[in-house]
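Yeah, one chain of the complex is gone here, protein chain that is, but the others are all in their spots.
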Amino acid sequence: MRKIYDFHGGIHPPENKQQSLGGPIRSAGIPKQLTVPLSQHIGAASKPLVTIGERVLKGQVIAEAGGFVSVPQHAPSSGTVIAIEDRAIPHPSGFHAPCIVIECDGKDEWLPLQGLANYSERSPEELLDLIREAGIAGMGGAGFPAAVKLKGKPESQIQTLIINGTECEPYITADDALMRERAEDIITGVKILQHIVKPTETLIGVEDNKPEGIVALREAAQGSDIEVVEFPTKYPSGGEKQLIEILTGKQVPSGGLPADIGIVCQNLGTTVAVQQAVLQGRPLISRITTVTGEAVDQPGNFEVLLGTPMSHLLELAGYDSTRNKRLIMGGPMMGFTLTDLNVPVVKTTNCLLAPSESELPAPPPAQACIRCGLCAEACPASLLPQQLFWFSQGKEYEKLEQHNLFDCIECGACSYVCPSNIPLVQYYRASKADILQQRRDHEKSEQSRLRFEARQERLAREEEEKAAKRAARKKAAELRAQQAADSDSVEDPIQAAIERAKAKKASQQQSAATESELEKLEKAVASTRKRLETASSKLKQAQEEGSELVEALQKGVDKTQVKLEQAEKALAEYQAKQPQATEGSHDTGDAAQAAIAKAKAARAAAGDMSPQEKLQKQVDNLRQRLEKTSQRLAESRSAGEEAKIVDALEATEQRLQSKLAEAEQELAKFNAMEAS
Amino acid sequence: MALLRITSPHAHGPMSTQRVMQQVLLAALPGIVVLTYFFGFGTLVNILWGSLLALSFEALALKLRGRDIGFYLKDYSALVTATLLGIAMPPYAPWWLIAVGIASAIILAKHLYGGLGYNPFNPAMVGYVVLLISFPVQMTAWTAPRGVGEVPGLLDALQACFLPALYDGVTQATPLDVLKQNNSLLIEQLWEDNPIFGRWAGLGWEWANLAFLAGGAWLLYRRIFTWHAPVAMLLSIALLSAIFYDGGSSASGGSPLFHLLSGATMFGAFFIVTDPVTSAVSLRGRLIYGALIGMLVYIIRVSGNYPDAIAFAVLIMNFAAPFIDHYTQPPTYGHRKKTEQH
């Protein structure tokens, strides 16, 4: 007899499994419409291969894998693709996501299937490809692509293959039903997996609350080296890490994978899918789903096509919406609520739980944490949940990481036992997400910082290079002039050369002068502006103090203003005259700075403006932009530029016009309001 | 009808804060009955008057803090505080003494720190210590137990509480007092000379302690708390008293049995030390917390100024609880070192 280990903590919630075990697995039939979400698994979404209006056969690939960690999707029944659009999908957020919608024709016409009779002669890689092509993703809950997990890392040798038939969540019996009715298929599937990973031991772990299933499995496994291990029922023994500890006594290192300690786990349901994919060539298009809870009259297990609306399934089970306040996909411990009855069944839908209000009452308001420590006793990861709770409340992320928040498997045992009804798991989920977000933000800001610094460096370098070039040119010119002077006494042609050199030198000097002229002008503007600023601040002070100097100062300010305007005008004229020079040296170098300065000024101004003023400013701004654009348009028209540019400018002009009209209208409204 | 959207888990266990508190109250019943049998109705009056005051103060504090009064009164925590303080106080205490104690416990130790769950110190013990330091005479006047003196009746108890000036009860030193003041008699002689020592640890006291032990055992069985802190405390008291019990000389600190069944040992171990809010949280931490309380209790009993020491020991260790927790974080799943793997 194999030694069974125990894991820390755990709870014993009422199992409630009998309700759905009354009869055999029923077929859910073919609904009118099937909605296949492109993302039913962990990893990249699949990419659609069909077009609207296309007829598809049952089992046909309708979307290919979107990456390495991804799976393809298949048509669950024959029919016509009527839409590829965002539909409600089963996700705790209640968001919509891209789905392929198929209108079923009811014929259920299969694509011709081709299975492998003797898989043992094929290479593991070939079989892995088959599994991947069949679209198999873990059917226990998370939905990790099975082929990726089986492939593992090349450097880690797998010794133990564990099949998870624990099904520790209350209410769910999908795997139990499979064990009872399809034990042979399960064992065949396990044998295929054995052939792929070549483990030294193969274990099927089952909780002791499924005696019938265990008997059936053991019977089917007779004569093979597959061991069916039974262990005491305790939630959450079906967690991958917990199951590994129960069966082997080993712990998966924090942040690592089971493969790191030579173990690979697969869900029981996945083995049946593997068996079908390999032996029959049948892709994953249906699954066993438990429908249970007091709000359905005939709870049970259904074989249901993926994409079937939940409402169809609920109807089959005799759903009474008046008794039901929350609909849960998955079990009562880790499942999530659905807010839309029309979301489809997906690869991870192991259970649909429709409890009555008395069965799972709405949570009462949370009371204060009395640090009773029941949560720490229940935690299967040996965490200190109440400490984590305090830190989550205070958003002390560093402390949370210190207390190993990321080892929390969100099993809900802590919330279950909490006498104060604190939604602990929600705190952990939110905190985890916040920490991850923070990490991502920090990474991004780090990257932005590097890019910013690189840019600054580049600008500085360009500036330097330009300066160096200028200096070199000047030096060369001087040298030539020198040479010219030295050979002064020689004949006429030389004289001509000298003349030329002189002319060149003159032009060089002129360009140098231009440079300094521009600088001078700019400096003048800047200093005048500064003078104006100090003068006006002095004036303001004087006004506030009621000094006699006000008049004199006023005069001074006015004068400076005039000077500034002159200086600016001179600068503008100069720039207009020397368009190349200014653009070359000024624009590229400091455009960012200038933009920043401009934005800054605009913002500073916007900060202390009334809404009306803001509007006015907006209107002015738009008008200015419009003018600029019209001018540019006229220019490009006259210059005969490309039609594309002219068109773009025209479109811009129109848009700006309409924007301006809108803004003006708004302003007028505002003014009218003011007036009344 | 809109379907709810809430985070998992959707199922919830049967435990609630109210039920925890109710069970603590229930578990204290046998002890209260024994105390009443040996010392009369004093303790009962303490508890009832204290509870009334505690609920009023709690409601007042909640109102001042703008909280939902009904919601918080329902958690029974004020009643537990009042009961614990009522048991700890000497019977036949005057009404104002109880009022001061309850006010310190509820307003000072609990609500000024933010209410239930946020208080770093055990409220009942804060109330007790405030009284002990402020009114040492009243707080050390214990009635003689049945078998030594006359046990007062219910009317006497009410009179002692509400008309203290008219009440004249017989008080007597407790066994712990007598032992502390002893410096000439062998332990054996002490027992022979004083009927108050009863069979093992004091007339009345030993039975009260056994009753509290029974209540505590029931709470353990109900898994209201873990065994770690109380057992560590009792073991540490037993161990220390065994080491320093020199066969019963006049300088002896008393036998382990005496220390375990005298004073407030069992009451403290199962009703005070186990207060979750103010104790250490991790299991290893609770062992350390309990053991250190036991040590402090023994040291203060034998060489301190006060005859009993549960309150001081607990309050001192309340300070240390966060520190203990910091250093006793249990190893999380997946953080075991390679050598520890099976």
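Per-chain numbering from 1; labels A and B assigned in written order.
The rule is short, and it goes like this: contacts are C-beta pairs under 8 Å (C-beta built on N, C-alpha and C of every residue); 3 or more make two chains touch, one makes a residue touch a chain.
Here, contacts and distances are computed from a predicted model.
Novice: One chain of this complex is missing from the view, so tell me which of "Nitrate import ATP-binding protein NrtD", "Quinol oxidase subunit 4", "Ion-translocating oxidoreductase complex subunit B" or "MHS family MFS transporter" is its UniProt name.
Specialist: According to UniProt, the chain not displayed is called "Ion-translocating oxidoreductase complex subunit B".
Novice: Can you work out which residue in A:Lys32, A:Lys153, A:Lys198 or A:Arg449 touches the chain that's missing from view?
Specialist: A:Arg449
Novice: Taking the entire complex into account, which one of A:Gly53, A:Pro112, A:Pro365 or A:Gly640 touches the absent chain?
Specialist: Once the missing chain is taken into account, the touching residue is A:Pro365.
Novice: Pick out the residues on chain A that sit against the missing chain.
Specialist: Counting over the whole complex, chain A touches the hidden chain at residues 39, 91-93, 95, 97, 365-366, 368, 392-393, 423, 426-427, 429-433, 437, 441, 444-449, 451-456, 587-588, 591-593, 595-600, 602-604, 607-608, 625, 628-629, 632, 644-645, 648-649, 651-652, 655-656.
Note that only the chains that are shown with their structure count from here on.
Novice: Determine the centre-to-centre distance between chain A and chain B, using the mean Cα coordinates as centres, and give it in whole Å.
Specialist: It comes to 54 Å between the two C-alpha centres.
Novice: Going by the contact rule at the top, pick out the chain A residues touching chain B in the complex.
Specialist: Residues 5, 7-8, 11, 13-14, 92, 94, 170, 241, 245, 248-256, 321-322, 324-328, 330, 332-339, 341, 353, 355, 360-363, 365, 367-374, 376-377, 380-384, 386-387, 403-404, 407, 410, 412-413, 415-421, 423, 425-426, 429 of chain A touch chain B in their complex.
Novice: Within the complex, which stretch of chain B touches chain A?
Specialist: Per the touch definition, chain B meets chain A at residues 1-13, 15-17, 19-20, 71, 75, 77, 115-118, 225-226, 276-277, 279, 281-283, 325, 329-336, 341-342.
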